[in-house]
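Of the protein chains in this complex, one is absent; all others appear in place.
In this document, chain identifiers A, B and C correspond to the written order of the chains, with residue numbering beginning at 1 in each.
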Amino acid sequence: MELSTEKTIDWIERWVEYIKQNVTALNELDTAIGDGDHGTNLNRGTQAVKKALAEEKPQTLPLVYRTTAMALVSTIGGASGALFGTAFLTMARLSKDGETKLETLLLEANEAMKKRGKSDVGMKTLIDLWDPATKAFRDHKLTRSYIQNCVDKTKNMKASKGRSSYLRERSIGHIDPVAKSSSYLFIALLEVLEEDK
Amino acid sequence: MELSTEKTIDWIERWVEYIKQNVTALNELDTAIGDGDHGTNLNRGTQAVKKALAEEKPQTLPLVYRTTAMALVSTIGGASGALFGTAFLTMARLSKDGETKLETLLLEANEAMKKRGKSDVGMKTLIDLWDPATKAFRDHKLTRSYIQNCVDKTKNMKASKGRSSYLRERSIGHIDPVAKSSSYLFIALLEVLEEDK
Amino acid sequence: MKKIINNVENIAAEMVSGFVKTNPAKFKQLPETLAVARVDDDFVNGTNVGIVSGGGSGHEPLHLGYVGKGMLSAAIAGQVNTSPTPDQIYKAIKYADKGKGVLLIVKNYAGDVMNFDMAKELAEFDDITVKTIIVNDDISVEDAEDTQGKRGVAGTVLVEKICGAAAQNGMDLNSLAELGQKVIDNTKTIGLALSAATVPAVGHPGFKLAEDEMEYGVGIHNERGYATEKLAPSAVIANELVNRIMKAFGSTNGEFAILVNGLGATPLMEQYIFANDVVNKLNELNIKISFAKVGNMVTAIDMHGISLTITKLENDWKSYLRQDAQTVAW
Partner (left out) sequence: MKKIINNVENIAAEMVSGFVKTNPAKFKQLPETLAVARVDDDFVNGTNVGIVSGGGSGHEPLHLGYVGKGMLSAAIAGQVNTSPTPDQIYKAIKYADKGKGVLLIVKNYAGDVMNFDMAKELAEFDDITVKTIIVNDDISVEDAEDTQGKRGVAGTVLVEKICGAAAQNGMDLNSLAELGQKVIDNTKTIGLALSAATVPAVGHPGFKLAEDEMEYGVGIHNERGYATEKLAPSAVIANELVNRIMKAFGSTNGEFAILVNGLGATPLMEQYIFANDVVNKLNELNIKISFAKVGNMVTAIDMHGISLTITKLENDWKSYLRQDAQTVAW
């Protein structure tokens, strides 16, 4: 499926809003198994996205993705900045090269993040949300409960990437913060698509 | 009057013992208006004196004074080390030059400390004990109560030398720690002389 | 939380500004970045391989204090405990490049590794040759395949010094990257905390130790260590750290460099006492010390603690360490 420039902006802005509403909760998830700043980091980044979209008023899909990517990448700095930045940069590059299918853009973004983080499913990272979620989306099976299920599954995983990996067994029992913050992106997408109907 | 080498050692060792018994009290006096180490400083010094006298076994008066002076001077390091060191060095030098009268030695020691500290009576220092005490000793009027009186008088003085001088008016109401520690030297002297009788 | 700051958001920016303003003849801040870069004639007219490092703020003097002749060409500061962003790293790479390429010295944290990686890609897009080495000297964490791997801590400064001196002497990029990797492989660090750091945005110490406790194996971001024990005399701590590090080396043959590093709130008095015990212990083990450094070199904000780094020296490393460096903090 294709998403218009306007709808894409709507989608991203809804995500921005979700992050803003959940800063403290995301920080708390990161406190349990990281350094406690994921909410702050991502809110700094997404607020910069909101500002950049308002100021630059990108008129094409590649430009919307690029503006989003650059704002994230240039204001976050943490692990999540590089990862979300890579995702949106990939979507910018592919859409500029003519790819218009959102499914493909998302699947490729997921692959690019795996490469960036040298990570894969089962490592208790955002990949554990993105990988199943993008595939479900491709297969028209993405639902809120499916998303929630992916987030919840990270709880019983043992982290093997990032700060939480030092905790070894003790990382088990906590949800991964970027899986959670990523879930809002897919929930926001569902919302935008539902309104369309 | 003259004091034998043996008696002089006895005198100094009694002082050493007084300091050891009063370390904490002297530290407390110095805590009120200084940096709280006078007892520790002087005990380090006088214990070194005891050790040096035992090891070097000085056989003449100048050597006894010199041994005492060097031990004090080389182990204390604070204001009191320089002052007591100067006193005993002066007594060593004069007795080596043939002066045998204890009155003269003590009076000259007092003058040498005034020079060393650029200090005089009324500045709330050991001079407020030494100056009247040495003069009273010369005049055969030195008594325990006279000594105590000199010490007590420092209480209402405003300090104008050393750390306590920064306190200005707030230094009033506390006894000067070196006046107190000096008082034991003169009390020990009275004891030695009394035994002689 | 008691700190001499204005507000938590501006810490990194004001710190970098204060650094550059007090050293205007030697450094400048690259436009729209928190990157500090050399402006001395040697650099401006030079043609050596550039060396760029950086990372989250809170470890000062790392990295800005090591910018200068004989060490780094430029250093980028991130927010406190947060990697700098790729655009800023990219600008520093671009500034540092004199046509011979640029070496990136990165501490092994996911954020740093990925952000430097993105910057590298941006620079390569401009046909700048870039090589990256990842410092992971903290042997208090296992080097397991299924973790992020060992952390980069105080040993970073020795890597920066050795590579910086070699670059100054004209070494090419490939050789520099190889040299740096070898130094990393030969460098081992363990930290010790008496009390945790207070991250400004958090406002209280990252963990609590009782009045009579210390913790072996802490990281420089309040990462917990491998053992909490009763506070011990300096000599006992020195024994533990020396033994554990030398056990990791396996052999005591050869020459070694040591770095006794204060973690931010540790007086030099304690650092020198500890250094005395470390040297005594190494002498006892007949281990040859050819270079020693003591001081607050790689800190953890206001952590009260210390780390010991030992590097097994090869080839010219000793002379690279001893070579003059024109930086604020080496």
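Basically, a contact is a pair of C-beta atoms (placed from the backbone, for glycine too) under 8 Å apart; a residue touches a chain by one contact, two chains touch by 3 or more.
The shown structure was predicted, so the numbers you read here are calculated from the model rather than taken from an experiment.
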From the touch rule at the top of the page, work out which displayed chains the omitted chain touches. B, C
Which residue of B:73, B:127 or B:175 touches the chain not shown here: B:73
In the full complex, which of C:50, C:86 or C:264 touches the chain missing from this view? C:264
Decide which residue listed in B:83, B:107 or B:189 touches the omitted chain of the complex. B:83
Could you tell me which of B:35, B:56, B:99 or B:191 touches the chain that is not displayed? B:35
If the hidden chain were put back, which residues of subunit C would touch it? 2-7, 11, 14-19, 21-23, 57-58, 60-61, 65, 80, 194-195, 211, 214, 231, 233-235, 237, 258, 260, 264-277, 279, 292-296, 299, 301-302, 304, 306, 328-329
For the chain that got dropped from the picture, name the residues of subunit B it touches. 35-37, 40-41, 70, 73-83, 85-86, 116-117, 158, 160-163, 165-166, 168
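We adopt the following convention: only the chains that are shown with their structure count from here on.
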Inter-chain pair with the most contacting C-beta pairs: A-C
CA centroids of subunit A and subunit C: separation to the nearest Å works out as 32
Taking each chain's centre as the mean of its CA atoms, how far is subunit A from subunit B in angstrom? 79
Touching at least 2 other chains, the residues of subunit B are none
If I count partner chains per residue in subunit C, which residues reach a count of at least 2? none
